[in-house]
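Apart from one protein chain that is not included, each protein chain of the complex appears where it belongs.
Moving on, here comes chain A:
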Amino acid sequence: MQIDIEPYIEGVQAGNRLLLARTITLIESTLPAHQQAARSIVDRLLPKTGNSVRLGITGVPGAGKSTFIESFGTMLTSMGHKVAVLAIDPSSTRSGGSILGDKTRMEKLSVDPNAFIRPSPSSGNLGGVARKTREVMLACEAAGFDVIIIETVGVGQSETTVASMVDFFMVLMIAGAGDELQGIKKGVLEVADTIVINKADGDNVLRAESAQKEYQAALHLLMPQSPHWNPPVLTCSSLKSTGLDNIWQTILDHRNKLTACGELAEKRRSQTLDWMSFLVNEGLRDWFYSLDQVKNTLPLLRKRVEAEQISPTAAAAELLSILEQEKN
């Protein structure tokens, strides 16, 4: 089945919501024909991409990510920006199905004509969706969105993948959930460009401020990623819409500083290269595991390793030797 990609390309560039949405569906599809079409579309859109502020947001469940994006995104559209939100939803069940409820917490933003929100089911494979998110981001840029927000839950491996495709990575926290870094792995803090303590409102303000100090101290112990940027710890209230303008200002400061010293361009370049090698690795792996001989041999080898009839090293070597045969 041949897919005519021209309408998609024209539609996305004209900012047509329906065709952007359907392009995303092609990108996310597991069918090879769709993926191939998606690659061609994204390739053709490439000249129109790269002009957005790319933001990644993570945080543990309950940190208020969706509510934050609702308030923050609404502020941005009121300033004249066009905002696309890509939400990776890990809520997959044993059935493989999922519930995508992000927009219920983005009541205003979801109906905003200058916003586009697309939740994506992870189908139990966070890495897999994150891989496609990058291309989705490019499609949104080509459709004219100048701020792209990628939301991911901070409990899997997806957040480091997301961090490697955005300009600015934000970790959302709440005060009073203990000082054990709330289940967020240290690796996530290392890639954070800022930590934001959300829900700094009502009787929570003092707790938020003391959490701010604690995280600031904790961040000092980490080596900053960039010599030009010390990740600040900020507070905000999505509920009362306070502190949001300050966060946007911080993002712009970061952008200006890193643009001035050339680091932003460098970051994007190296992200692109990393992206390519990532894809090569993925492709190699997929190709390798799809080989008939691998499919046949692997289960037998696994059994033998389990039964301690062969060492794991020897088994791996035997499996990889299939590559030698493929070469010929």
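Following the convention adopted for this analysis, contacts are C-beta pairs under 8 Å (C-beta built on N, C-alpha and C of every residue); 3 or more make two chains touch, one makes a residue touch a chain; residues count from 1.
Assume contacts and distances are computed from a predicted model.
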item	value
Chain not displayed: protein name in its UniProt record ("methylmalonyl-CoA mutase", "Amino acid ABC transporter ATP-binding protein", "Oligopeptide transport system permease protein" or "Sarcosine oxidase subunit alpha")	"methylmalonyl-CoA mutase"
Touch criterion as defined above, residue of A:Ile5, A:Val42, A:Ile88 or A:Ile117 at the omitted chain	A:Ile117
Option from A:Thr25, A:Thr49, A:Thr77 or A:Thr297 whose C-beta touches the chain left out	A:Thr25
Residue among A:His34, A:His81 or A:Arg207 that touches the chain left out of view	A:His34
For chain A, residues in touch with the removed chain	16-18, 21-22, 24-25, 28-31, 34, 67, 70, 91, 93-101, 103-108, 110-111, 116-119, 121, 123, 202, 239
